[in-house]
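Comments concern the structure below.
Excluded from the complex is one protein chain; the other protein chains are retained at their positions.
Coming up: chain A.
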Amino acid sequence: MSQQPHSHGINDGSHESHGSLKSYIIGFVLSLVLTVIPLVAVLNDMVNGNAALVVLLVTAVLQFIVQLVFFMHLREEKKPRWNLMALILGIVIVLTIVLGSVWIMEYNNIV
């Protein structure tokens, strides 16, 4: 199952330390803040229309980055950085799907 007769599967050797208590707490607090901001802003009608859309999108993207850095340990990966490469490719594909669909289905508004 593994290359080295005495190792125990491919998980061996990849057990790096995954963050510290401090980084987890910072990540947790940041993600809480980023969840509360859009909630409060929208529920209290502080922003409307396009402004609300911008607030939601920006906090969502920041949330995504916080999750990746503090919980998915993107910065700590050793070379070659497969996770980072896979992530970039995944993002490219997801953007293609979303933006491509919006563009293709646009004709609905014309007809």
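The working rule: a residue touches a chain if its C-beta (ideal position, glycine included) is under 8 Å from a C-beta of that chain, and two chains touch if they have at least 3 such contacts; residues count from 1.
We adopt the following convention: contacts and distances are computed from a predicted model.
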The complex's invisible chain, by UniProt name, from "3-methyl-2-oxobutanoate dehydrogenase (2-methylpropanoyl-transferring)", "Quinol oxidase polypeptide I", "Amino acid/amide ABC transporter ATP-binding protein 1 (HAAT family)" or "NADH-quinone oxidoreductase subunit K": "Quinol oxidase polypeptide I"
Absent chain, residues of chain A that touch it: 1-10, 82, 89-90, 93, 96-97, 100-101, 103-108, 110-111
